[in-house]
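Only one protein chain is missing from this complex, and each of the others stays in its spot.
Right after this comes chain A.
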Amino acid sequence: MSKVKNVVIAGLGGQGVLKASDILADAAFRAGFDVKKSELHGMSQRGGSVSSDVRFGDLVLSPMVPPGEADVLLVLEATQVEINRPTLRPGGVLIGPDVLDPGALKNKKSLNVALLGAMSTALDIPEEHWLAAMYANLAEKLHTINEQAFALGRSAAIEQDTADR
């Protein structure tokens, strides 16, 4: 049985943290994995800290990522990196908003999808499922702008990955 992949997405209310985790969970679901996604969203609209856990693999039990066991931590807001860092396992991948040139985004609101693009190369989910999940979770008028954002993130991540070697 393959190991469960643990992803935590964090940021502030209104940034699209939950939308991003919906898209990730749906993409993993479309790729045929067992998926669980969990968060607390009672206060999310009031600008407070928000985080969402997504786990996928052959069989997922608890819906929450245990502290220190996240394989990937995706953070949409720089101020939220440190408070979420304890969730990351040693050697886990941190993706923060600084992986992108903020000027390159046509619409700031698609930062969540752009960062999903950056994360997409680190996860074993084919691109077709990412795109299908994005279309299913976003209003049609937002598809084009988010396609661009996703592609921007995907190329940024690849560039950074190459540069690191």
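Methods note: contacts are C-beta pairs under 8 Å (C-beta built on N, C-alpha and C of every residue); 3 or more make two chains touch, one makes a residue touch a chain; residues count from 1.
Throughout what follows, contacts and distances are computed from a predicted model.
A single chain of the complex does not appear, and UniProt lists its protein name as "Indolepyruvate oxidoreductase subunit IorA", one of "Indolepyruvate oxidoreductase subunit IorA", "Branched-chain amino acid transport", "Carbon-phosphorus lyase complex subunit PhnI" or "Carbohydrate ABC transporter permease".
Screening A:Lys5, A:Lys19, A:Lys36 or A:Arg154 against the full complex identifies A:Lys36 as the residue touching the chain left out.
The chain not shown here touches chain A at positions 12-13, 22, 25-26, 29, 34-43, 45-49, 51, 60-64, 66-67, 79-80, 82-84, 86.
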